[in-house]
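All protein chains but one are shown at their positions in the complex.
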Amino acid sequence: MAGRMKVEHLWVRFTGEHGEVQALEDIDFSVEPGEFITVLGPSGCGKSTLIRSIAGFQKPEKGRILVGEREVSDPGPDRLMVFQEFDQLFPWRTVLGNLTYALKVKGVAKAEREETARRFIRMVGLEGFEKAFPHQLSGGMKQRGAIARSLALNPEILLMDEPFGSLDAQTRAILQAELVRIWQDVGSTIIFITHNIQEAILLGDRVIVMGTRPGTIKKIVPVPLPRPRLPETPEFMALWHELYSQLEVHRFGENGKVESLVSGKD
Amino acid sequence: MKKKPSLWKNHTFRQVLFVLAFLAIWEIVALSKIYPPLLFPDLVSILKALVESTASGEMVQRTWYSLYLILMGLGIGLLISFVMVALAMVSDIFADFMEAMVAINHPLPGVALLPITLLWFGSGEWGIIFVLVHSVVWPMMLNTYAGFRSVSRTQLEVGRNIGLRGLRLVTSVMVPAAFPYIFTGLKISWARAWRSLVAAEMIFGASGKDGGLGWLIYQRRFFLDTPGVFAALGVIILIGIVVESGLFTQLEKRTVQRWGMVVTRS
């Protein structure tokens, strides 16, 4: 596909509610074309800032981000973001309309739009809901729709900011499996943010573990396990413990979900 | 015992029945001559007045003129509010200015401005349009601004992500996303303008040529043509029903309700 993506010595600072915050400090890594990267870290580690910087929503203080040869300066359809929020589909358009409209903005010929849109709707398992409006869909279906819209635009990189974070455990498990299948089909590059260790291992080729305040990369852990991956295997468990020890864990809840004592959203 | 849903359970049927009952009672009271016909004309004479004034073209011409005035008022009012809101979205200082203006002017009934209007614009068309613009512009600004402010950040970012910028982002994302608010503003504006219009025409004493339904009522009143007054009232009610229960309800069904975009704030 396209060239590799590089994040070069990225520093990000912004003014928050409590004054200046150094969100990211000297982030440096690269992603190969077609690679599935998961970024793991506790709340407030700046992983959202990182992915928003790659998307072009956040201006860096120092350093740069390269997609192939081009430096990122603005949001663009070559790096599409799938958000955690359920309202990312335009509510005034049908599922099909959301896809065809995005294709129209991209400049795809009218004749191709509907066929492409239908193909990706099928791919995420939403066939039969083409004419439905977003408010008629469940949370999981909305996220499927958003993924379909992003994939339909054929981006160089798909950026996913905890897209399954607001879903129930069962739906999340199903979507995780389907995302892997789709990624294997399409072969696009994916950067996937999560604070769930298990999710990071299940999905990623490599896991970037981040530390907090300021956000830094603590370690980049390759996941050599063959897919489909099963959490019960000893290899998986070993990896889980390795990642767990890397995180600055103050306490943790069920299902390996790490929570920071520091409140607030990341 | 389960009964078939009877006609009586149908809301529309019940409402029509009540209107018919009201008319029947009206006719009984009128024909009983408890009150002199000058105060309480019977339906036949009202209907006759309606048919005569319609046949002579007068009712049609007056109605058309009233509608022309209100469309002018709505058009100019909408234009001004959109420009003001656009400026407010760009500048915080202007937003404060606009909100102060709304706070001052919103509670002021248009009719109360009539004496001032007479001084500034004289009697006639532009005075009435001024009053109409006044009744349109403040609720419209209030609602449009609230609407634009309520547009979800995610949807805006999705818009920028797929490649929308500037005016296209406004028309393709912000306007439809704020539409429930804009629509509410439109409904309030129409209701206010329609009420102000009739009052303004009557108090202003619009000139003979440039006179709408209010002027027609005013004239009929001076010739003690009570059935004529009621005929004009009937037309006013009819237009109110057509616009509010017909046009607006249909539009609401096709947009806000269909899209599941409910405005939480009234």
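Just so it is clear, A and B label the chains in written order, and each chain counts residues from 1 on its own.
In the analysis below, a residue touches a chain if its C-beta (ideal position, glycine included) is under 8 Å from a C-beta of that chain, and two chains touch if they have at least 3 such contacts.
The rule is short, and it goes like this: contacts and distances are computed from a predicted model.
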Omitted chain (choose from "Cytochrome c oxidase subunit 1", "succinate dehydrogenase", "RNA polymerase sigma-70 factor (ECF subfamily)" or "ABC transporter substrate-binding protein") - UniProt protein name: "ABC transporter substrate-binding protein"
Touch partners, limited to displayed chains, of the chain removed from view: B
Residue in contact with the excluded chain [from B:Gly75, B:Pro109 or B:Gly124]: B:Gly124
Contacting the left-out chain in the complete assembly, out of B:Arg195, B:Arg221 or B:Arg258: B:Arg221
Absent chain, residues of subunit B that touch it: 8, 17-18, 21-22, 25-26, 28-29, 34-40, 118, 122-124, 205-209, 218-219, 221-225
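In this section, only the chains that are shown with their structure count from here on.
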Averaged-CA centre spacing for the pair subunit B and subunit A, given as whole angstrom: 48
Contact set on subunit A toward subunit B in their complex: 55, 57, 75-77, 79-81, 83, 85, 87-88, 90-92, 101-102, 105-106, 133-136, 153
Subunit A contact footprint on subunit B (complex, rising order): 152, 154-155, 157-158, 160-164, 172-173, 176-177, 179, 255, 258-261
